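Removed: one protein chain of the complex. Kept in place: all other protein chains.
Per-chain residue numbering starts at 1, and chain names A and B are given in the order in which the chains are listed.
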Amino acid sequence: MATYIPLFLLFLVAAIIALAMFTLTSLLGPRNPTPEKMMPYECGSDSTGGRFVKPSVKFYLTAILFVVFDIEAVLIYPWTVQFRSLGWTGLATMSSFVAMLAVVLVYVWKKGALEWEK
Amino acid sequence: METRTFDNVASLAYFAPELGLIAAVLLLVVWDLASPARLKIAGLVVISLAALAWSGGMGAYFLAKDAGPHELFHGLLAFDRFSNLFRVIFAFVTGAIVLFSVPPRGPGVAPELRRDQGEFFTLILVLSLGMNLMAASRHLLLIYLSLELVSVMSFVLAGFKINDARSSEGALKYVIFGGVASGIMLYGMSWIFGITASMHLGECAARIAALTAQQGKVPEVVFVGTACMLAGFGYKISAAPFHMWTPDVYEGAPTPVTAFLSVGPKAAGFAVLVRFFSDALGAGSASPAVATPWPVLAGCLAMATMTIGNLSALGQENVKRMLAYSSIAHAGYMLLGFSVFSDAGVAAIAFYIVTYCFMNLGAFMVVMAVAEQSGGDETLSAFRGLGRRAPLVAAAMVVFLVSLTGLPPTAGFVGKFYLFSALLTAGGAWRWVLAIVGVVNSVISLFYYARVLRAMYLEKGERTEPVAVRPLLGATTCALAVPTLLLGVYWGPVYDFVASSLSMLR
Partner (left out) sequence: MPSLSALVFLGLAALTLGSAGFVAFSRNIIHSALALLGTFLGIAGLYVTLSADFLAATQVLVYVGGTLVLILFAVMLTSRIAEMKVSNPRGRPVVAFVLVTAVLLVLGRVATRTPWPAEARPAMPSTAKLGHAFLGEYLLPFELGSIVLLGAMIGAVVLARRAVRRAGEKE
């Protein structure tokens, strides 16, 4: 616990700085709005279209796959830390774990879930 | 035989049924990707059935050899007659579902399962694996993991229909309810873990027994923890306050999946419920030194579950939805046996599960066979005049419905008889109240089951041409009707076998 208190403090300080910047600019900054200033900024060109653009549903599958492989990476990590002391048995059991996921990866790949245009 | 605890490598021999299932799952994925289109379905079915035969066969072999009891994987899993009995039951149920899900040849009918068949069979097998583990878990971590394994697979299967809003809605409700229920269950587990400082059910039991003896009553913490955990278990068996998802999911899911969910995970839920109570809480021990609150709690759950299920089933027009409510009611009947916390009660539940497998699977199978031939119509109107249009299937449906009502000479009657006799043997005014409520509920259930009977035999539908039921479905239906009848007249050996298979690791 004590090892992590500096980390907490760091986060706290970071949050305070960020919040302070926003509040101070809105409190102290001079304000003199013109219609041009109130327009949404879109790299200099006039903005077009609605406020809300629906993203493509294709992102969703990618996001799901990311989460699953993310969890796998997390589960494998503790083994890598102890790679030497876990020895060959560790390697063998972890291989079976990874093999299972390799089958899934092949499945996902062959089914075309990794392809963008379909 | 002395109980032994095995390490990971030594456990594998006793874990062979599940290893077979895992191998089959991987094989199914590969087959799905690599097989020629013509052989695809046949291969999927053969691989699934082979794995299930292996799993159930090994379970039966262990039972016959009277192997165990052992503790596997450092005490995480129990290997005892109880878990082996459930291995056999689950393999049978899953096998029936696999046959059930074989899609019809030729174009047209039942588009719901035409795509993604490889995935469908894979998920069914993973679910079966999860149920096996549920029945064998002796560790809170594993209880949770296997429960989630079953739940996640059920969510996907419930939403398996293509372009069907009801199916998607049912699956979504299932996910939300499931998430909340397992969250509450985890919270309850954290209380149990907090007070016992262990997640192993045996160690929990020792610590809880010590605390109970010390305080002269069951500690409040244990009560709170158990009540929360009941949310998770109750959700799986669709007991009263946690049953809300059942009708929508059962109606929306493809019929084979509905049949599966109403039998398989429910039986697994009962297995884990019974094991948790008798193992961790010592609720089944012969003479508890102090009065425990569990019988009253379970009794209230049972009464609420039965009554809500039966009353809601009364007005249903959709037969599938009606059977969904009826499956809630049946969970209530089984909870009656659970509320006794005696060996007789557990034996009655296990026997009831066996009979329930036959009759409920059969009833859903008839619904599917009928709906398939009437353009997906699952309402009562599709059943009108079925007695003349498809005499054999209608006769089988009569057997299933009579059995579900619990009338002789069917398996359902014998099952209910044992449940009530376990209840009344235990004695006491509370048990009598429960039994009376149970009987009244059985009478209520007669009304809605009889509506289907009336539609089949006394009413005339618009169509009179004979219904061409697929041979596979017809044969399986009859194969399920025979034991439903047979167990109603000659149940002795089966009951004895089940009752002798309940010794559990404690």
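Heads up, the rule we're going with is that contacts are C-beta pairs under 8 Å (C-beta built on N, C-alpha and C of every residue); 3 or more make two chains touch, one makes a residue touch a chain.
Note that the structure is predicted; figures quoted are calculated from it, not measured.
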Where the complex has a chain not shown, which of B:Glu148, B:Asp343 or B:Asp377 is the residue touching it? B:Glu148
Considering the entire assembly, which residues of subunit A contact the chain that has been omitted? 1-5, 7-8, 12, 51-52, 54-61, 63-68, 70-72, 74-75, 77-82, 85-86, 89-90, 93-94, 96-97, 100-101, 103-104, 107-108, 111, 113, 118
On subunit B, what residues meet the omitted chain? 8, 11, 22, 25, 29, 72-74, 76-77, 116, 119, 122-123, 126, 129, 133, 141-142, 145-146, 148-149, 152-153, 155-156, 159-160, 162-163, 171, 194-195, 197, 219-221, 224
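In the analysis below, only the chains that are shown with their structure count from here on.
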I'd like the Å distance between the centres of subunit A and subunit B, where a centre is the mean of that chain's Cα atoms. 40
Looking at the complex, which residues from subunit B come into contact with subunit A? 26, 29-30, 32-33
So, in the complex, the side of subunit A touching subunit B is made of residues 100, 103-104, 106-107, 110-111
